[in-house]
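The block underneath contains the structure these notes are about, expressed in structure tokens.
Left out: one protein chain. Kept in place: all the others.
This part shows chain A:
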């Protein structure tokens, strides 16, 4: 049984619980999306480019992880509720120091505890997504579309996977909606009006309270779609249409060790029928930042076999994290 998705709102008739038994495949049907494994080439080229890296990046990342996992508390080992947000803050602090090289990175703003609302219709079912989701980084300028026109047109031929005889909306909660709400979470005139990246921190201590990687990816996809759709409604109105300027929203989800990266491009708001142009999503899943963190030295027969420290650091994961941060500016 997968845990619920979004937090309940104060008015009970507007609540939405979303249980995704098929993970990303179900989310794909709900959002009319085609999946591409791996991050897009534009982001990967930013990641590989040595000019887009911090000084002594590996050491800095190692220090950030050690701070989060080992040093940050008076207890012997911090718990996930503490080390997951601390790791995220440290990594974002490292990314923000890149504004030394690219001053336009300063035109970004983090928003915590913001609420999203988006409604759409999917084959005669009205779906909506609401509530607190994650930490959103807004930017003044939108991310340029990643897929070219040909690729977008090619999605017409893609057939969405259905789960016959199971309806894809089987585990969604049915509520009576009095108001079809579309809200980006911010008022008009907000200077940082383009959602850039959504960060999800699975920081619950107990495993049943955390989303498993597949469900986390599905949650990321649903909320990235929700943010993009709300923005599209604000920009282009409520009529279903194919967007000339697709909207790109990125997402990063982590539980303190495993990272999931996602880039979503909204090509169309015409979601009623199953054919036509589809949206695109690139997912890079299950990237480990480090193998393990030893808080107490492992001692076997009075000899220290494994001293305290972080083992198995994989700097490529941070490069991708940084690339997603820099995407759109660089």
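Please note the rule applied: a contact is a pair of C-beta atoms (placed from the backbone, for glycine too) under 8 Å apart; a residue touches a chain by one contact, two chains touch by 3 or more; residues count from 1.
Criterion: contacts and distances are computed from a predicted model.
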item	value
Name under which UniProt lists the unshown chain, selected from "Mitochondrial ribosomal protein S30", "BRISC and BRCA1-A complex member 2", "Protein SEC13 homolog" or "V-type proton ATPase subunit D"	"Mitochondrial ribosomal protein S30"
Listed residues A:97, A:274 or A:292, member touching the removed chain	A:97
Selected from A:113, A:173 or A:292 as touching the chain missing from the view	A:113
Of A:37, A:74, A:148 or A:305, the one touching the omitted chain in the full complex	A:74
Missing-chain contacts mapped onto chain A	10, 55, 63, 66-67, 70-74, 85-86, 89-90, 92-93, 96-97, 99-100, 103, 105-106, 109-115, 183, 185-187, 189-192, 308
